[in-house]
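All protein chains but one are shown in place.
Chain lettering (A and B) follows the sequence in which the chains are written, and residue indices restart at 1 in each chain.
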Amino acid sequence: MAKAVLDALRGKFGAGILATSSHHGEDVAIVTRGALLDIARYLRDDPAMAFALPCYCTCIDYLGLEGLQPSAGTVPTAYASRTRGEGSGAPGARFAVVYELRSLVHGQRIRLKVPLAEDDLVVPSLSGLWPAFNWLEREAYDMYGVSFEGHPDLRRIFMYEEFIGHPLRKDYPKERRQPLVRREWTDE
Amino acid sequence: MAELKKLVLGRKNIEDLDDEQELPTELMTVNMGPSHPAMHGTVRIVLTVDGERVVESDVQPGFLHRCFEKESEYATYTQIFPYTDRLNYVSPMINNVGYAMAVEKLMGIVSEVPARAQYIRVIVSEVSRLTDHLTCIGASAMELGAFTPFLYFLKAREWLFELLEELSGARLTYSYVRIGGVAHDLTDDFDDRLTDILRRTEGVLAEVEVMLTNNRIFRDRMEGVGAMEASVALGYGLTGPCLRACGVDYDVRKDNPYLVYDQLEFDVPVGTRGDCFDRYLVRLEEMRQSIRMLRQAMRDIPAGPVMAADPRVTLPPKKETYNTIEAMIRHFKHIMDGIKVPPGEAYSWVEGGNGELGFFVVSDGTGRPWKCYCRSPSFINLSTISRTIHGHLISDVVPIFGMINMIGGECDK
Partner (left out) sequence: MGLEIATSKLEDAANWGRKFSLFTYPFVTACCGMEFMSVAAPKYDLARFGAEFPRFSPRQSDLLMIVGTITERQGPILKRVYDQMAEPKWVIAFGVCASTGGFYQNYSAMPGADQVIPVDVYIPGCPPRPEQVLDAIMLLMKRVQEGRGHSQVRHKREQLLRTGG
């Protein structure tokens, strides 16, 4: 049923769709940054699509795995393959911003992935179309450093303002603390 | 007499109204800080008020950010279960089940989970849903001043905690579910104890309903407060009892049935106005439906194994581990390297206590996930608060916030 969505997208936005896949029953479309806003608007407004419920927005850091093509999605019967996993689908793209939407009317889901390079980490914001993405994009900015163009209030949400760095990136060590306040150690 | 009135009331003329006087008109900023008796957990709301009416608000979560995603990148798949417990810590089993299902989807072994394990997962999920709604309604009622329903609900919650403690070993953070099934089978007297507890819980629900549902004060404080239209609610990503109170019939258990929910008979309560009172009624009715589901599940549960027979995900039986070298190596590799999940990504979602709880797992082929993102309903539901409290009084913030049921661990991950 949701194959129709991917076919419609491919038909309408040919150049903007880099790849599509349907592993595990999920429909994923890898899209370019330029086409994202138009695709999102189409998905929301077209009555055959009607993706009214936003699910989530996150970002994947593929440091070390850039450029690997998405895996075929087959399930190995023996012990799992030891090859390194799938990448963002576009060579040189370290990050991929992921959006997932749901249509209650048609019972469909779709996942949009936007591959981005490290030095060009900007994506148009979808918070104008679905207000839920306001906070979700703030979270992606806080954790990964992705800038969302057109976001009304892009500031950190989980970490405090004085925090330096973006903690969920693969090169940020888990235990690097930046304490705000510490006690003076006396004998008490 | 007029002289006396003038002395007492201090006005030139009795008919002069109070707003003849000059009152300050600038807006005031009030902080409902991270440590506040009515804030479940830690959320800061910076309110800009005009008198008592909220004009603008800035909701600041994140005071309990415990880095679930970062920790799960460093832990094996089985070691993540305790972290998932502490996400929505009032309904921990549902988080366990949701995460296990996401990894099983990625591995492709969803159909290998035995039927008994699926029934057990449903049973413990519904018990967790009961504890979630009991805590939510109890705490919200307490904040409005109704202390007795809170104590009654805590009494019922204690029975459920003790039942699950006998089953899993812990009162609150169970880590009972495993990838491929559950850790061990139900205890022998689980059936009798659950039947007894459900009967007593229904009695408690009836008592509290008498106390709250037709209570003038409760209704005055909850009705008409925090209403939201369905179309707006959908745009904000609202799910769960709050969305159902707005009139949208979206329940993952009915729309995308998982485990054995398609074989159980239950109704999904849907409200009309979307205000706090409707949310309360939806939660109350959901508890009754959970009790109904639990009775059916206990009647229909088949015998059998509780763990998939797949050597990729299970530990070998202890006797073999201690006696054969192959089993010992397999045990060692399982514990040290983790379950090897094929590369790929998958998103699996369940009906949590607050809405659609999903886990997006990205795997790189090793025993530790590359990314494990939790789509937390509390976080997304909380973003609707700045809209719903707009125009309400400060004291209305309390029931609105209570009925959203923001759980800090899930909101801030």
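Descriptive notes on the structure:
Rule of thumb we're sticking to: a residue touches a chain if its C-beta (ideal position, glycine included) is under 8 Å from a C-beta of that chain, and two chains touch if they have at least 3 such contacts.
Because the structure is a prediction, the values reported are computed rather than measured.
Judged over the whole assembly, touch between the missing chain and the shown ones holds for A, B. Per the touch definition above, the residue from B:62, B:98, B:149 or B:237 contacting the chain not shown is B:62. Interface note: of B:154, B:183, B:211 or B:394, the residue touching the hidden chain in the full complex is B:154.
Listed residues B:35, B:111 or B:214: the one in touch with the omitted chain is B:35. Touch with the hidden chain on the side of subunit A covers residues 158-160, 167, 172-183, 188.
The chain not shown here touches subunit B at positions 33-35, 37, 40-42, 62-67, 70-71, 82, 86, 89-90, 135, 139, 151, 154-155, 157-158, 161, 171-173, 408-409.
Just so we're on the same page, only the chains that are shown with their structure count from here on.
Taken together, the subunit A residues at the contact with subunit B in this complex read 23-24, 26, 52-56, 58, 60-61, 65, 70-71, 73, 75-76, 79-86, 98, 100, 104, 107, 111, 130-132, 134-136, 139, 143, 156-160, 167-168, 174.
Contact residues on subunit B toward subunit A in their complex (touch as defined above): 60-62, 65, 67, 69-71, 73-74, 105-108, 231, 234-237, 239, 248, 250, 255-256, 312, 340-347, 349, 356, 358, 360, 362-366, 370-371, 373, 375, 379-380, 382-383, 412-413.
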